[in-house]
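Below: one structure, written as structure tokens.
Let's look at chain A:
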Amino acid sequence: MLFYLIGGWIFTFKFSLEDAVKELRPQLCYQCMKCSSGCTAAKVVNNYRPHEIVALVKAGYSDELINSDVIWACSVCLKCVEYCPQRVSPFEVVMALRNESIARGRVPPKSFVEMAKSVLKVGHIQEPMYIMSKDFEEVSRMELGLPEMPKPKDFEKFKQHVLLVGFEKLKEVIRV
Partner candidate 1 sequence: MNKPRLAIIPGANCAGCDYSLLDLGEKVIEVLMAVDIAYWPTAADLKLEDLEKLPDGSIDLVLFEGAVNNDETEEMAKLARRKAKNLIAFGACACFGGIPGLANVASKDGILRKAYIKSLSTVNQQGTIPCKLTRLDGIELTIPEFLESVKSLDQVVNVDYYLPGCPPPLKLVAEALTAALSGKLPPKGTVFGSMKSVCDDCKRIREDKKITEIKRYHQLIPDPERCLFEQGIICMGPATRGGCDAVCPTVNVPCRGCMGPTPGSQDQGARMLSALSSVIGLEVETGVSDEEVRKLILQVKDPLGTFYRYSLPKSIMRRVWGVRE
Partner candidate 2 sequence: MKFLLYLGCTTATKQYGYELSLRATLPLLGVELEHPKDMNCCGVPMKGISKFYPYYACARIMALAESQGLDIIAPCNGCHLNLTETIYKLKLNPLLMSAVNELLKEEGLKYTGKAMVYHPVEILHDKIGIEKITSSIKRKLPEIPVSSHPGCHLIRPTEFPRPETRDGPLKLDRLIEAIGLKARDYPEKYECCGAAILPYSPEAAIKTAAFRIKRALAVGSKAITSLCPYCIDMLDGKQDAAKTITGDQNISIPALYYTQLLGLALGLDEKELGMSLNMSPVEVLLEEVKV
């Protein structure tokens, strides 16, 4: 739940899974399998089936998904968004499930944690790296003559806001 103060009014945004998913109307899905037929991730990740995820949400088995890692397999290619004949958009359903899983204090796969940590540390998903060139030379931005990577100026404020818009729960879990 989030509070915003706008012109003296307090607005409350509740992000419960039910609300998020209702908007996406998974109940309209008639299981045409188009999403699973074209899904990038489904072809390489064995148990990732967008139509099945929508069906499970529709049938009320969201908890199963929230507690499993499979929802983090989506490749964000947006093909299901584009071609779903009922505008259900399995991608958005998966994102809502991911959000809910974070809200319930579950830890996402390690790489996501790393990225989130980095956002809270430098404002980006990772810090500038040393890159190995073809000649086995390690180069950095500076050595290539590139200007320094910009960071949020008022970092404390930025971090505070990031936590406010949804990283709060994650912070407790990953203990930054």
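Candidate selection criterion: all candidates are chains of the complex that A comes from, given by their letters.
Rule of thumb we're sticking to: a residue touches a chain if its C-beta (ideal position, glycine included) is under 8 Å from a C-beta of that chain, and two chains touch if they have at least 3 such contacts; residues count from 1.
All values reported here derive from a predicted model rather than from experimental measurement.
Note on chain A: across 1 or 2, the candidate touching it in the complex is 2; the others do not touch it there. If you check the complex, the residues on chain A that touch candidate 2 are 2, 4-7, 11, 13, 15, 20, 40-41, 43-45, 69, 71-79, 81-82, 94-96, 98-99, 102, 108-112, 115-116, 119, 123-129, 131, 133-135, 139, 141, 144, 146-147, 149-154, 157-158, 161-162, 164-167, 170.
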